[in-house]
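Only one protein chain is missing; all other protein chains are in place.
So that you can tell them apart, the chains are marked A and B in the order they are listed, and the count of residues begins at 1 in each.
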Amino acid sequence: MNRRLAERPESKIDDTVNMGMQVLKEYTADDDRLMTLSVGPQHPGSGHFRFTIKLDGDYIVYCDPDPGYVHRGEEKMCEYRNFIQNIPHLERPVIHDSANITYSYSLAVEELAGIEVPRRGQFIRALTSELDRQVYTLYWLAIYGIFLGHSTMFMWPTGDRELFIDLLDALTGARVTHAFNIPGGVRNDIPEGFKEKALRHIAYYEKRLKEYENIFYNNPLLRQRTEGVGVLTREDAVKLGVTGSVLRASGVSFDVRKAEPYDIYNEIDFKAQYMRSGDCFARAYVPFLDMKESCHIMRQLLDKMPASGEVRAKLQPNPKGPPGEAYRRVESGRGALGYYIVSDGTPRPYRVKISVGSFRNMLALPHLLVGAKLADMPSIYWALNYWPVEADR
Amino acid sequence: MTIVTLVVLPLIFIILFYVPLPLADGEVLTPYLFLSMVVDPTRTLPIIQFFMQTELFKVAVFPGFTYAALIAAVTIFVERKFLAKMQLRVGPLYAGKIEGIFQLLADGLKLVSKEIIVPSGADKLIFWAAPIAFVSTAAAVTALIPAAPGWVVADLDVGLIAVFAVFGFFPLIALLFSWASNSKYPFIGGLRALHQLIAFEIPFILSALSVVILAGTLNLTGIAEAQQQYWYILFLPISAFVFYISALAEVERVPFDLPEAESEIVAGWLTETSGMIYGLIQLGSYIKLYALSAIFVILFLGGWAGPQIFPQELGPPGEKTPLVQMLTLEGIYNPVQFNAVFWFTLKTFGVIMLMLLPRGINPRIRIDILLHTGWYKLIVLSFINIFIALALVYGGVFGPEGVLNSG
Partner (left out) sequence: MSQGSDPASKSNTPSDNLTRADQSHANSKTPPVPAPVSKPGTSAKDLSKKEAEPPAFEKGIIDRLVKEFGSKVRVLYIRPLRMKIAVDPADIVEIATHIRNALGFDHAESVAGTDYPKDNQIEVIYHLGSYGVPELEGHIMSLATRTSRDEARLPSLINVFRSVEYHERETFEMLGVFFEGHPRNDRFLLPEDWADIPPLRKEFRIKGR
């Protein structure tokens, strides 16, 4: 096996050429020695995504991601519907984190059209965002557990997710893809008894988080499999432009809620959680720390919410704004989710570009997989917090 | 109707003419005698007694295939329920009125009715033969296990070595089947199975070796009988631990289930199995689990040793009426034997539960960590244990002049 790949220097990015192509050129002479595997869409360990890897024994020497299996043309569809009609189909890329992907869109549209959101609406929006963040991160954690073979860690988060889905059900009327955020605020007000129910659920959930730590994060087998695996140094993380928990696991403490606080996040007291090691364990642990922090945020939101008020700004039937453009982003479960919307003065957007965390994090996949063992492949791949449907839009 | 009268009945009569019929209570068991049993049920008792002494009973029913298959079936169901409770869910619930008790039957029916897809380019002979060989090998191991004193199908003088010899056949079957599947993922899975199973053969044998040093015999019945007073796990805990880990690796259970690691290599060397072939391999897997637990019980937990809890006679003493005779199993009931079987089954089941437990706690291990563990750490531990066993023997605790000799 080519030892040069196993002992790679610290910063492995070659500024000039895609590393995968470089490695492939080195190995074409050895073609009969390599085995090509298509970790394709019909694979229990890949989701709706395909990447081709070439193996030299147990080591991966080449990786080529091939997304696009769930591409539905979200950006093109946005140009055919007006600003409000875009909300339901924009939720579909991430069905269980739908609050965040429509939150960012709403912020951008409000900037374009000059809409002012009432204060109570801002709080409810932030609360829905945090609830959906929990729902997504628990699902991600469940799949991470099963990718490593830990079936208990698959069942527990999926079961505990029901706590937050119940809350969303009470709040919005739907479990996932609730289309609750619209430009101007949220659709409805909080029902009665919601605050007590939410506080109960959060208290039970925080007890469960301790159990997760015992069975998963302190499990010596898991630590053996994830510590030191797939190390992404700080310089590489910045150069590759990754975002979200992947970035924070490599030592860069960047959270959009802290960097450019949107809505009322500058009134909430919380910290961006980060770790320095940059390996798979850090990438698995940072979302867990995020979840704990999110519980604090939810408690503060429920406390500080104004007792009454409008939740939605009154809009014209077909809201439109002056020609212009806006770029707004929020912190979703995968990272910074940005919308670049160009408007030409009509009720329909001229161009909507969605910049999702998964698409940006995909760049780290070939970089980390080359030189890794095949058994580390699910661990590295899913730790990049990659949601295939969202990356395809 | 015509086929029955023209073919089947003459066949029966020819067989009955030539086959020597068994003796029952001094009389030849003719069909007429058999039919008269229906009238007087106590006459079946001698038949059952006779049947219990044949070789066929030992092979097919107890402690052979039926016993092993029953325990395997119960294990599968209990495993699903047990894991479900650990994972905060209920497991199979709908097949059968009480808590999904017929789930296994439903699964078996489903597997039998599925189409067996043989991939194109696959080596057909090995593809069909390997699962059957798998089950047969697993059943062959159960043939060597004594479940009660005198109840063993094959009582070999070198019983323990025979067990290891048969276990050495499993990696070969895995490799042959994965090669015959003609596909990349089974190929990787088969190689991993080969590496794993071979790596753990050595600690397996070495840890059992320390028991042999203490017992002085390789015969499994002899080892079990040598522990009537003290179980060997008290003296050789490290060895029991090493044997337990190696057994987990041999059966490919979590955390050692990387030959069929679902998220990396689809289903490993089982990828191309479907229908009854998959059913056979699962059955073989669970029979292997039973066999390993039984061997663990015999080597370390004293086999069938346990306090006598069954009474001398099941019913009131003295002359009994035929019905009571039938109910108290007179002639068949032997308190020592029943007691031995009861304790053996209980202990085996306990060990099986212990082997099911890591599935709910641990993720999968990686191949290089596994090989490192198997070749370095476990061999070192088992050598330490052999030294302990030797010290016990030469220190006069065990052995021919030993203090704790029960021979």
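As a working rule, a residue touches a chain if its C-beta (ideal position, glycine included) is under 8 Å from a C-beta of that chain, and two chains touch if they have at least 3 such contacts.
Because the structure is predicted, anything quoted here is derived from the model rather than measured.
A.B. asks: Considering the complete complex, which visible chains touch the unshown chain?
C.D. replies: So, spelled out: the chain left out of view touches A.
A.B. asks: Touch as defined at the start, partner being the missing chain; which of A:46, A:100, A:122 or A:332 qualifies?
C.D. replies: A:122
A.B. asks: Of A:101, A:240 or A:301, which sits in contact with the chain we cannot see?
C.D. replies: Selected residue, touching the omitted chain: A:240.
A.B. asks: Give me the subunit A residues in contact with the hidden chain, please.
C.D. replies: Within subunit A, the residues touching the omitted chain are 13, 15-18, 21, 67-68, 71, 73, 75-77, 80, 107, 110-117, 122, 237-241, 243, 247, 252, 254, 256, 259-264, 266-267, 321-327, 329, 336, 338, 340, 342, 350-351, 353, 355, 359-360, 362-363, 392-393.
Here, only the chains that are shown with their structure count from here on.
A.B. asks: Hey, how far is the Cα centre of subunit A from the one of subunit B, in Å?
C.D. replies: 48
A.B. asks: Which stretch or stretches of subunit B touch subunit A in the complex?
C.D. replies: My answer: residues 83, 86-89, 184-185, 188, 254-255, 257-258, 261-266, 359-369.
A.B. asks: Can you check the complex and tell me which residues of subunit A touch subunit B?
C.D. replies: For this pair, the touching residues of subunit A are 35, 37, 43-45, 58, 145-153, 155-156, 159, 215, 219, 221-222, 224-225, 373-378.
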